[in-house]
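With one protein chain withheld, the remaining protein chains of the complex are depicted in position.
Residue numbering begins at 1 within each chain, and the chains themselves are lettered A and B in the order written.
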Amino acid sequence: MTTTLSRPGVLPAVPVRPLVFAGTVTVCVALPWIVGAYQISLAASALVLGTLAMSTQLLVGVTGLPAFGQAAYFGVGAYTAALLANAGVTAGPVHLVAAASTGAAAALATAPIVLRTRATTFMMVTFAVQSLTATLASKWKPVTNGDDGLHTPAVRPWPGGPALTVNGFTYLYVLAAVLLLGLLMAVLLRSRLGLVLRGNADHEQRMAALGHRVTGELTLGYVAAGAFAGAGGALLIAVNRYVSPADMGFEVAAVTLLAAAIGAGSMTGAVVGAALVVFARDYLGGSTEHGPAFLGILFLLVAYGRPLVKRLRS
Amino acid sequence: MLALSGCAGSSLGDDEGGAAEGPVNVGLMIPLSGPYKAIGEDLAKGWELYLSTHDGKFGGRKVNTIQIDEVDGRAAALNGAKKLVEKDNVVAIVGGVTADTTESVKQYVTEKKVPFVGTGGRPSTLTDLSYLWHASWLSVEPGRSVADYIRTTVNGPVYAIGPDYQGGYDNVNGFVEAFKAGGGQLANKDGKPKWTPWPATNNYLPFLNEIQATGAKAVFTFYAGTPAIEFVKQYKEAGLQGKIPLYASGFLTEGPVLQAQGPAADGVRSALNYASNLDNPANREFAMAYQKQHNNAPDVYNVTAWDSALILDRAIGAAGKNATAEKVNAEIGKLGAISSPRGDWRFGQNHSPIQPWYLREVQFDGRARANVLVQNLATLGS
Partner (left out) sequence: MDQLTTYAVTSLDGVAFGLLLFTVGAGLALIFGVMDIMNLAHGTLYLVGAYVAATLSGGGLLALGVALAVGLAVGAGGGAALSFVLRPLGREGSHLDEALVTLGIAFIAADGMTAAFGAAPMQTHVPTALEGSISLGIHAYPVYRLVFIGVAALVAVLLHVAVRRSTPGKMLRATISDPDMAAASGIDTGRVRTAALAVGGALAVGAGVLGAPLLGPGPGVDNTVLVLSLIVVVVGGAGSIPGTLLAALLVGQVQTIGVVTAPALAPFALFGAMLIVLVLRGRTTAVVAGRPA
């Protein structure tokens, strides 16, 4: 499927975007044969963060709601997967479905409160939701083991499959899952819900005047975002085999926002943004004590870069 | 760096850490940020002092120390351990301040067969010890060592208080269990220790106010890092200094926190496996070298890191050519007596030191404030 028109008499244009996409996917699949164990585990972490970034992008870039708290639903999904794994259920796909469900349920429970606000107040409230959920994880010791977190056995790519202990194979499993999630997201964005969410982002009052049940539609979008975040949490367990309240903490929420911002409204951009963040924070800043400064600079670059890029484009 | 062929650091195959000859990589996992950074700096100083006085070599091989920031010993410690093993191919990981670090990495280092030499607290809940060693102490030991002394010296109930995490539980419960076993009584309202929210609060005044009302004749506590400074200062602010004797696990007043506490720390009695004025040949040499380099008396963190370096020096030397992490681990187990500034010690069955414990008191001699040896307590470990 090409994304360009070809006029009669002119040579057919090269379909650049699909080619670039296909090329990137090929490189991603081939990565374990190219790089070493440490780099591959970073790549897997980037994919996990990318899923969380996609969830945030659905709200920030598509629906126009500046959500700071998707890390909360990410954490809910991660703890779900961890508890399942520790109870003997180690099949990855089961984790994904279960985590997505609990993430969606948590989002549904908080939606009525969160969607009473917009703009800056919305950001403050989602910040509170994220903080509160992290605190809950920290205090609910009987279930979450508090601040010490939960260590889990290795995940299996399908029921009865081999345990994923080698970094390269874990990465391939996560890649497959993320490609599937990306496909689901693409379908969502092209569906009626996607159009409606974009409409609400553009001009909410007009949508309401046209007879749309705005709150209901936004709730659907918020729940969908929660489901994606939860699925990301299940992938966190596959990669790290460990979850703690820090995984849904302030820093995670902040870098997720950054990744979505880098993505400038697009889903693939959000995943690329996540990769950039992991590169800057873990690869570059990992062995120095100045990791936070690297991140801070990246924040500023992206914040100032976006309006600049917008201006250059127009 | 191709995978599949079992080369070092490959993505799709298992491999062992370590190279044949030449320099050897060792991971030093310490807090470079967060509430324990000052302790991390002390660990680094002890480690570096050993290297600088031993030609920078372990077992005749040049040492590449790769420092990792473990922050608070949780997620950052696990991620750091992964980087050290998978990217840097270390033959051993040294470090940790709290028991949390050991908890975080224990599963991983055992799977990857890389020895972990802990320099800090150690949880009482370890099962598979094959790759876990501690050059420090068991977190229950400081309290346990001084329980009898407190019971026989203090004429009345003792109030127990500590931070709400594994290190806190172990240190304070170590005291409480031994204390109660000998017939001692806690002054706490429900007979159980009071846990303060961690790391959430640095405001201890509400808790200190309660202590007075219970009629306690002494207080036993444990805090480390920033909270230790706050607790001791607020103990004075609440008017308890001089009124109700404060006993503690040694970390309350050890090292950098003592400077920050100032006069508020005077008179605090603590139990630890080191005092800077210990009179043995190893300490005389070590303390002098440290004093010359840093213009300060050494503390237990310096000593623990020094001892860890000493252990690896001997183990890597004994492992000889092709010293893999697995081989180094085996040699650690065969070490025997270790000549340390804290006195001679050796690894016990539970991979932790069998060592003497000392009672110290914070005293100001007009020029400097220090934890001064009062008397020997017990020798603990098995």
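Operating definition for what follows: contacts are C-beta pairs under 8 Å (C-beta built on N, C-alpha and C of every residue); 3 or more make two chains touch, one makes a residue touch a chain.
Please read all numbers here as calculations on a predicted model, not as lab measurements.
Visitor: Using the contact definition given at the top, list the shown chains touched by the missing chain.
Guide: A, B
Visitor: Per the definition of touch given earlier, which of B:Val176, B:Ile229 or B:Ile338 contacts the omitted chain?
Guide: B:Ile229
Visitor: With the missing chain put back, one of A:Leu132, A:Ala163 or A:Val187 would touch it. Which one?
Guide: In the full complex, the listed residue that touches the missing chain is A:Leu132.
Visitor: Residues of subunit B in contact with the chain that isn't shown?
Guide: Per the touch rule, subunit B residues meeting the hidden chain are 31-35, 37-38, 41, 164, 195-197, 199-203, 205-207, 209-210, 212-213, 226, 229-230, 237-239, 256-257, 259-260, 262.
Visitor: Suppose we count only contacts with the excluded chain; which residues of subunit A make the list?
Guide: Those residues of subunit A that touch the unshown chain are 60, 66, 68, 113, 116-121, 123-125, 127-128, 131-132, 135-136, 139, 204, 250, 254, 257-258, 260-261, 289-293, 295-300, 302-304, 306-307, 310-311.
Just so we're on the same page, only the chains that are shown with their structure count from here on.
Visitor: At what distance in angstrom does the C-alpha mean of subunit B lie from that of subunit A?
Guide: Taking the mean C-alpha position of each chain, the two centres sit 39 Å apart.
Visitor: Using the touch definition up top, name the residues of subunit A that touch subunit B in the complex.
Guide: These residues of subunit A touch subunit B: 31-33, 35-41, 147-149, 151, 165-169, 171, 240-242, 244, 246-247, 282, 286-287, 289, 291.
Visitor: Which of the residues in subunit B end up touching subunit A in this complex?
Guide: Where subunit B meets subunit A, its residues are 1-4, 9-14, 32-33, 66-69, 74-75, 78-79, 82-83, 86-87, 100, 103-104, 107, 111, 165-166.
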